[in-house]
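Removed: one protein chain of the complex. Kept in place: all other protein chains.
After this line comes subunit A, so read on.
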């Protein structure tokens, strides 16, 4: 399969590979996909004063999946959470010139972004209500809904 130069660059030199502390209240974590489907993405954002100051990912998947998550973390950094929510899979697919059979990789990246934001928001609202109703976070990891 012939891939675009941008895709190959992101695949060979992926940006922002790594992990953020998922217990940190300022960090939102999204884990989407399934091993049996051949791709799993974990995307994390660290938000300070409403701005995404850092983003990290780890991806099990094909070259397009790795490139899509690398690009997503690049785009997230510096955006507000609301701006981040407007990132669409079609934008990722267009930027990397994904072939039709690989569009699902960009869909997964969008899901990962949404899932990370949802996790961050639920942590924030949990923190606000924490004083009245302490809640323990489940120890088992879970994929995004």
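Just so it is clear, a contact is a pair of C-beta atoms (placed from the backbone, for glycine too) under 8 Å apart; a residue touches a chain by one contact, two chains touch by 3 or more; residues count from 1.
One rule holds for everything that comes next: contacts and distances are computed from a predicted model.
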Omitted chain, identified by the protein name its UniProt record gives, among "Acyl carrier protein", "Dihydroorotate dehydrogenase", "Cysteine desulfurase IscS" or "Oligopeptide transport system permease protein OppC" = "Cysteine desulfurase IscS"
From A:47, A:72 or A:108, residue that would touch the chain that is not displayed = A:108
Residue-wise, where is subunit A in contact with the chain that is not depicted?
-> 11, 14, 17, 19, 31-42, 58-63, 65-66, 101, 104, 107-108, 111, 140-145
